[in-house]
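Every protein chain except one is present and positioned as in the full complex.
After this line comes chain A, so read on.
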């Protein structure tokens, strides 16, 4: 079995490997989220590189701004994808994620990966390291930052809190662990 994952989920896929059948993991860079039109081509390249090597393929990523192109690829190439439009929902479960968005539409999420790579994934790509005055143009409509933590890590928690301060958002911490993620991935892999 081949699992193609966003790089933002690679560590988590490996963390639940003992709950899955044997698999090969291939990832594409998480930075492609900033150019979502390049995500499907990146996955297609991996698929083409591995033709005939695996009996089936699972995608561990959200739609990620592809405008539905990812799901069209799944249909065309007979792939299965984790449920949810956003990878945050992989950790919370789709229902809890939807509830959080209903509760506050202006919610910005961090996961362990994003807390760890906040500068590389958020501050620098958005130019906020060199143009901090743009912050409110990007985040002016957001109200809160919710840190969905997969592990207990005081350093990541501190980083997430600092991110909320940097973006001028209120902070909430919701530990998710890896249970919903592992369950849904195992269900697809079964």
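Keep in mind that, in the parts below, contacts are C-beta pairs under 8 Å (C-beta built on N, C-alpha and C of every residue); 3 or more make two chains touch, one makes a residue touch a chain; residues count from 1.
By our rule, contacts and distances are computed from a predicted model.
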Exercise for the section: Write down which listed name, "NADP-reducing hydrogenase subunit HndC", "ATP synthase subunit a", "ABC transporter ATP-binding protein" or "5-methyltetrahydrofolate--homocysteine methyltransferase", is the UniProt protein name of the chain that is not shown. Expected result: "5-methyltetrahydrofolate--homocysteine methyltransferase"
Exercise for the section: Check the options A:137, A:158 or A:186 and report the residue that touches the missing chain. Expected result: A:137
Completion exercise
From A:67, A:83 or A:175, the answer for touching the chain not displayed is A:67
Problem - Residues belonging to chain A that touch the chain removed from view - result: 36, 63, 65-68, 85-86, 105-106, 126-128, 130-131, 133-134, 137-138, 141-142
